[in-house]
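What you see is the complex with one protein chain gone and the rest in place.
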Amino acid sequence: MSIAAITVTNLTGIRGQRVLFRGLSFRVAAGQALSLEGPNGAGKTSLLRMIAGFLPSAAGTIALGETSEAEERGRLIGWLGHHDGAKPQLTPREVLTFFAQLYRAEADVAGALAAVGLASLADLPCQYLSAGQKKRLALARLKLSGRAVWLLDEPLAALDADGKKRCGEIIQAHCLYGGIAIAATHEPLGIACERLVLT
Amino acid sequence: MPSLFVLANPKRFLDLSGAVLPWLAAATVLALGAGLTLGWRAPPDYQQGDSVKIMFLHVPAAWTAMMGYGLIAVCALFSLVWRHPLADVAAKAAAPMGAAFTFLGLVTGSLWGKPMWGAWWVWDARLTSFLLLLFLYLGLIALRNAIEEETRAARACAILALVGAANLPIIEFSVDWWTTLHQGESIFRAGGPTISAVFLWPLASMGIGYTLLFLTLWTIRIRTEIIERRARSLLLESAA
Partner (left out) sequence: MIALVLRDTRLATRAGGSAVLALAFFAAVATLVPLGVGADLRLLARVAAGVLWVAAVLAALLSLDRLFQSDFDDGSLDLIALSPLSLEAIATAKIAAHWLTTGLPLTLLSPLLGLMFGLPPQAIGVLALSLLIGTPSVSALGAIGAALTLSIRRGGLILPLLVLPLLVPAVIFGAGAVQAALDGLSNGALLLLAAFSVAVTCVSPFATAACVRLNLAG
């Protein structure tokens, strides 16, 4: 299921008592990737959380294709957040199987693990994985979600050179198939994308 | 509904309440004064002697405490469903006061109990329900203080207040049921169904007095809170 575009119109974001941005408008079409940049505290994470429907906006609208209601938007989104969501007691295979079931998505767990280079560690409890390896697991989970819109918060953090390359390739492949990706990042993604800078 | 939103504008509330406050305070003093005088003058009960007069302090405190929680629940509803801007402030202001009145009710109840039953505390239906009401209040206050972000604290407390309000009748019912199980008839009957007129007047007057006291203090606290928030936002703006 693919979405035509993400359309953000006149968005105002408030966090606590601070106004993060006002009147923000942009559009990301299917097949495009957007790199969200800006200093710490500029509101990149808040913007992503607003698009995902977690954080209500003070003003303006967000639409994913035709859907603008917050919880319905959430059903279209694949999320990769700051934290890795890897339970120490579960193995990567168990984590991915669970999320595939939860998201009612395809269960090509082995394929996803191979794509991120975790095939050999598939049955080791996550407490033994390094931060970079858990990030790869999060990428694999994102890939498995089968969602059209990807929101990534600092996807390159903790990854080594090989990991960053794989990450770029995965996002690129996703967009090639008609998906949309927005990534908040401090470093270049290494792929062709639009840029939006928050100040 | 529209009329209540007249009070939604903080400035208008401040103006209105500023005008009303002196009258409220005066009425409170009058009612309490009348109640205390009438109470003092009332003849002693043939069974309980003069100590029955603690009832004039205890029973109105009990009413006010329960009314307080009801008011907080109503504010919670306004806050969650209709997003009334002052509802949060009102609920925040009311909680410590409700807790204070509940505590007063417990202490006066205990003082009343000592001459009657010879014990400082009994697990009577009314007192036990009261103690639980105090815990509900303390929970609200604790939750409000524990959550740092103000809007989130307000909404969480609103949800808790509604859950508590829904549960309160069940709790009271269960405590009543529990007392009949263990002690038979409740021995705490404030004047009972046949309260004579000479007690009724001071009681009613004290009841009105306590309610007015609650309303007066509540208005003062809401005003203070509004002014504090305004001062805080001005400070933040000037710093930015």
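Residue numbering begins at 1 within each chain, and the chains themselves are lettered A and B in the order written.
What we mean here is this: a contact is a pair of C-beta atoms (placed from the backbone, for glycine too) under 8 Å apart; a residue touches a chain by one contact, two chains touch by 3 or more.
As the structure is a computational prediction, the values presented were derived from the model and not from experiment.
Among B:A91, B:L160, B:L203 or B:I222, only B:L160 touches the chain left out of the display.
Only one of the listed residues, B:R12, B:R41 or B:R152, touches the absent chain: B:R152.
Although one chain is not drawn, the whole complex shows that of A:I6, A:L34, A:A52 or A:A115 it is A:A52 that touches it. By the touch criterion stated above, the residues of chain B touching the omitted chain are 132, 135-136, 138-139, 142-143, 146-149, 152, 155-156, 159-160, 162-164, 166-167, 170-171, 173-175, 177-178, 181.
Listed for chain A, the residues touching the missing chain in the whole complex are 49, 52, 54-56, 71, 74-75, 77-79, 81-90, 98-99, 101-104, 141.
Here, only the chains that are shown with their structure count from here on.
As a whole-number value, the distance joining the C-alpha centres of chain A and chain B reads 49 Å.
Every residue of chain B that touches chain A in the complex is listed here, in rising order: 149, 233, 236.
Remark: chain A residues 16-17 touch chain B in the complex.
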